[in-house]
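With one protein chain withheld, the remaining protein chains of the complex are depicted in position.
Take a look at chain A:
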Amino acid sequence: MQQDLRALWFPVASSGDLPLRHVYQGQLLGLEFAVWRADDGAVNVWENRCLHRGVRLSIGLNLGSELKCQYHGWRYANGDASCLYIPAHPANAPARTIRNRVYRSVERYGLIWSAIEPLAEPPVIPELETAEPLALRPMPVAAPASRVVEALRSYAARLGAEAVEPAAEVPPAGAFALRASWRRDGEVEAAAFFVQPTAARACVIRGLLLGDVAEAERVATLKAHNAALTALREEAEAADAREPDAAAAVEEAKIPLSPRVTTVAGGERAASGEAIRVRVARKWRVAADVVALRLEPISGALPPPAPGAHVDLHLPNGLVRQYSLTNGPAERDAYVVAVKREPQSRGGSAAVHDAVREGDLLAVSPPHDNFRLARGGGRHVLLAGGIGVTPLLAMAKALAATGRSFELHLFARSEEHAPFADDLGGLGASVQMHTGLDPTATGDCISAILADRADDAYVYVCGPAPMIEAAVARAEQAGWPDSAVHFEHFGNAKAVDDSTAFEVALARSAITVAIPAGRTITDVLREHGVSVPTSCEQGACGTCITTVLEGKPDHQDVFLSKAERASDACMTPCISRSLTPRLVLDL
């Protein structure tokens, strides 16, 4: 039977292969992987090549939450493999489209499992769920996997023991897994073997010994199995060299082409715009008028968010709303968002509060990470206004997990209005609550917090617009540079002037389009087949930010900082327009 092996899950490493700050060089079906464990415990299985010059990432540096290429120092993030930093362009954040290929993976039974294009979930093997198996030394063999599976059928005899029952396949791990059992000194012993096809004519035998092994016998037992597997390897390699079995060779996978690198503009949207189906696993109250939703994927894994990221949530009434994720770095099995009931709700918060129930199916976009933590930094000051705590909570968890210095100040009407008191309590003394302050007192409190400034300190603000404006103004008064102050608005409450008409030229797509009054740049471009990734479409989230090559934008967003605005080097085309008759964009 010709199986598509790309769809199957195989073990690609042992848990013990991933010590602290190591990068394991893995292989499956002819593709190479860089497999590494971040300091938060998460395992990454990536294509083993730097996007820049193709150098193997397995010779790179595991820095705990990033993998750094040895060649020109490009750094990729734990989780989604997005490029965080390019040393040749230290002042510029890398484009969000620069992201290495990530393969799905799961750590189970002391093994790291992965698949190239999985069609099903990773196998659950009941017998292994209860036992704590002992992983044998993995045995690489220069012979096709199917030949090695056949050789394993007589494993009991190779061990010099009497087979208890014929070696059988291990459902649901498939034809590349066998269970062997034998009797030794009257006791029945068993092992599960998984044969990982690394290339057309090469594989690795990964064995798990079932049942308890006394500590005193552990090394002797491992050596006995290693000797049996070594003999099996030599036999299989000799047989394959004597009479190569062409039919046994495994078909190698080709690296799937990514739509992200085959299209320029809009590729990101095409690839990441696919909504992910999620189930509301839990809905609970986290403060007065605030509910949280725990959204678990129906199948597969969720793209891991960067701290501060938001998603577009598709609600049952057809509305799409942006909510920040509160996930910490190790929380990958669900997204958690919090929604405040707005008295002047345009339908979003009311739908979440009144219509969404536990068990409902919803859709979310992959995370947009436009509100980012600065690299490094000696001190991070997080200023939250009420429900604005959500992205800052994710950032605080990330900072705490990596042992960086931060303080989170939460301004709320009362303790009753402070969301996620439990999570915040877990962050200890780094969190300070300020309740019941009027706008002037809030401003003065912020001034006091920002009075001491260091060169490697950063401020992050999220909350109601007046609070953000006050914080930005107070930071400026205290001498904080624009580049050290990051903020995120809930939305753009400013009145939009869309009365101008102008022309937009796209430098890379080589087209020029007319933007009439009353229509946005992104809207008109979409009609011409150039889709710019957008999320909020009101100039608040920064997803659509685009480089301006010529012309003067008419900024109408609330995302860009004062300096970015003044530079005229970028704009948010979902809402902003042009002050010059012509704009040239890097699209």
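In this text, a residue touches a chain if its C-beta (ideal position, glycine included) is under 8 Å from a C-beta of that chain, and two chains touch if they have at least 3 such contacts; residues count from 1.
Heads up, the rule we're going with is that contacts and distances are computed from a predicted model.
Enquirer: Report the protein name recorded by UniProt for the chain absent from the figure; options are "Glutathione S-transferase", "Heme exporter protein B", "Transglutaminase-like enzyme, putative cysteine protease" or "Transport permease protein".
Expert: "Glutathione S-transferase"
Enquirer: Out of A:A120, A:V219 or A:A517, which residue would touch the omitted chain in the full complex?
Expert: Of the listed residues, the one touching the omitted chain is A:V219.
Enquirer: Using the document's definition of touch, tell me which of A:A42, A:L63 or A:A350 contacts the absent chain.
Expert: For the chain that is not drawn, the touching residue is A:L63.
Enquirer: Determine and list the chain A residues touching the chain excluded from the picture.
Expert: The missing chain touches chain A at positions 13, 16-17, 19-22, 24-25, 27, 32, 59, 61-63, 68, 70, 137-138, 140, 198, 204, 218-219, 222-223, 226, 230.
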